[in-house]
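Every protein chain but one is kept in place in this view of the complex.
Right after this comes chain A.
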Amino acid sequence: MCSGWNWVVHCLYLFLNICSFEVSGGLVQSCGHIIPESPVLALGSNFTALCILNESCLDFGNIYASQIIWKIKNKVVPKEQYREINRTVSSVTFNDTSSLATPLTCNVLADGQIEQNIYGISVTVGLPPEKPKNLSCIVYQVSKLTYPMKCTWNPGRHTFLDTHFRLKYRWSRESFPDCIPKYVNNSCTISDVQFFVNLEVWVEAANALGKAESDRLVFDPIEIVKPLPPHNLSVNSGILPTVLKLSWENRISAAVMKLKFNIRYRISSDTNWMQVPPEDIASPRTSFSIQGLRPYTEYVFSIRCMKEDGVGFWSDWSEEKVGVTTEDKPSKGPTIWRTIDASPSPAFWTVRLMWKALEPFEANGVILQYEVTVRAKPPLSHPPWRYNVTTTSLTLKLPNGTYEVTLIAHNRVGASPPSFLLIPASNSKAPVKNIRTLPKDGKLWVGWTAPNSVLKYVVEWCLMSNSSNCITEWQIEPGNIQGTYLKGDIKPFKCYLITVYPLYADGQGSGQSVKAYLQQDRPSKGPTVQTKKVGKAEAVLTWNHLTVDEQNGFIRSYTILYKTVDGNETAVSVDPSKTEYTLSSLTSDTLYTVRMMAYTDEGGRSGPDFTFTTQKFGRGEIEAIVVPVCLAFLLIVLLGVLFCFNKRDLIKKHIWPNVPDPSKSNIAQWSPQVPAKHNFSSKDQMYPEGSFTDVSVVEIEADDKKSFSEQDLKPFDLLKKEKSTSEGHSSGIGGSSCMSSPRQSVSDSDEGESTQNTSSTVQYSTVVLNGYRDQTPVQVFSRSESTQPLLDSEERSEDHAGGSDGMTQRQRYFKQNCGQDETKADRPFFERAKQIVPANEEDLAGFAQLQISGQSSQPLGFELEENTQEAALPDVLQASTEGQTVRPETVEGNLPSVDEMPKSYLPQTVRQGGYMPQ
């Protein structure tokens, strides 16, 4: 960058000179120049430049030194830095060259105004070179005869100038050409050096501001050689299975230097290198036998070298070479263990012998087979069983007893020492005690308190999981220890069941188990809680234990958290063995949210929320309230009935006031016939004299009745009564012209034609009875002369019920009321009734009444009767409370006491205005 800038400055300078030449040389003579010309200045030093004007210009252009202006680039230098030496020379001084820039120009103001350039120079500012430091050299061997030497140094600070470095070297009496670095300034390589002659080496740095030399190094290049590593390595198996012979070629002549070596080797599957002791290979050689290797193992070798006396540098490591040692017989027998399944028959065991494949360093080759020998004890009981297997397990069915198992592994070279396992008839020896576990260094340690004279221990463990069976793993430990690490892939957050068996020379102790985690975590979920029973102030909660896969650790406690919608959360700690808990002191009829947390040593996790509502009443509370209330109600009713019974006369007096006897009215004579002709004795009883107050009487042909036999009539006695009542009612209603519905009269009749409009035949008529209570009932009709039709509502009702021929039907009804219809078979009643059904419920009630009256002998009629009775109760209540006259029949039908009928009926007439007490 610096050199680029200098180049630009130089170009500018040339341009200025050329311009000056063209102007002055060609046409105008140059008027002056600057001294020094293009100086190279040390950074931070002071500098003075002089501008000298030509004499010719003084005369020609009246230009003097006092008019000179110095400029750096386009910036005028302050006049304080000027000094007019004489009338042709002006100087400018800079105390610090760092303020300088290129170009520095000398200018004049011609005619006092026009600025003209006289001359310009370029200024280069930089630093002298520093003394190169840390010079060091190394001779790299690149071939058998070529030894270039590379020297490096620290060039020092940046000088801002073109600085040249030279590596100089010489013998004391002979110099060599300098080594000039290419592209760099801190290293240079001498292509070839001569050994065994001291070489003096130094670095020289030079630029326009000076020169500097490094300290001088004097050395024999043979002392700084980094040789090439040996090559063509080969590995040969020795006679012994623990020896390999490594051979190589050196690439540096012994005449140049004697070498010592380093040999490293490792098992192929291992990354750690081992080294042959350096003192064993500290002398020149081209081969070495490495001993103490494992049989049937693949090794990787590598070698390096350096000058024998250790002066110089180690070579790089050579390429790696692989060698395999030969096989040897197995160094030890496989460890063996068993599982015993006593089912299905305790007399025979299913013994599964299992053993661990030997590690490669124990197998010392390829295991071809295992030889298993099972001997019963005492030995005379059965000859030994022998098996040759290639797998690592063997399942046998043996009679219950004591056995000794011997296991031998075979490879190509030979057999291993035997391994023994005693299978006693029972584990009668002392077990281990105080078994405990401890996670340590990412492994699980299990310890125990040992009984005496234990031969060895078997540690069994298995991963407990819901999703898979407990697959047992095991290891054998010597009898002199009281703890060991589990040798297997022990996973964190998993529960392991660990069992320790002590093995004795003459038996075995029973296994002691413990559960353990390598590392615990919070449970993966919380228990799902629900209510088993909810009361007013308590709730019984139940939950299931978390599965072992969900626990992730030992569940130390459960915490039940419950709260109301707007209340604080309450926590209850529960023993982890429990699966049920009763929350008490709850508020009745309140929604509670409850959840449950399970805690391990590492923390807890909450299960889902569950909501329940406590009951409003506790157990028996409702009964405690309802029963007394009912009893009280019944008592009140009973008392009321008794009171009414006792005061019935008084009640009657208040309810039925005295009514004038209509028989004494003149209008009574208007009646064409005397109703007494109708032999309604029962009706007379039912409506004693004076009980009618306002009755419309319909003319009925008494003779028609004669067409019925007495027997036929009997079933209609009740009907007759009803009809009479109905007539009375309807008359009354008709009289009142408001509540009475002709249909009620019709209901007494057999057919739909009975739905005659009363108003059409009996115009507003009033029946005035003579007596009330003690008066003789004389039925007199008082006919109104009004021809005003019945209220529209009644007419419409009639229209709906009877259709367009309502009047005709009515007339027919009056004619046939006690005639043919009653003599006909029972069935038409039903048919007719069916026709009436669409009218309204009141019609149905009337129909039911007819059933009771006329069809009591019929099964269907009986059924209907029952229905009617069922429906009658609400009607009774309705009638008694509201005084409706709509269903007097029903009341009548349900209440056999005819005396009661008027009580419920007559007051209604009074209320409806059809009757005014007189």
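The criterion applied here is as follows: a contact is a pair of C-beta atoms (placed from the backbone, for glycine too) under 8 Å apart; a residue touches a chain by one contact, two chains touch by 3 or more; residues count from 1.
The definition used in the following text is that contacts and distances are computed from a predicted model.
Name of the non-displayed chain as stated in its UniProt record, restricted to "Centromere protein M", "Ciliary neurotrophic factor", "Dynein light chain Tctex-type protein 2B isoform X2" or "Serine/threonine-protein phosphatase with EF-hands": "Ciliary neurotrophic factor".
From the options A:Asp192, A:Asp506 or A:Glu569, the residue with contact to the unseen chain in the full assembly is A:Asp192. Annotation: of A:Asn74, A:Gln113 or A:Ser253, A:Ser253 touches the absent chain (contact as defined above). In the complete complex, the hidden chain is touched by one of A:Leu145, A:Ile340 or A:Ala571, namely A:Leu145. The residue from A:Ser172, A:Ser428 or A:Asn480 that touches the chain not shown here is A:Ser172. Although one chain is not drawn, its touching partners on chain A can still be listed: residues 145, 171-174, 192, 194-197, 220, 222, 253, 255-256.
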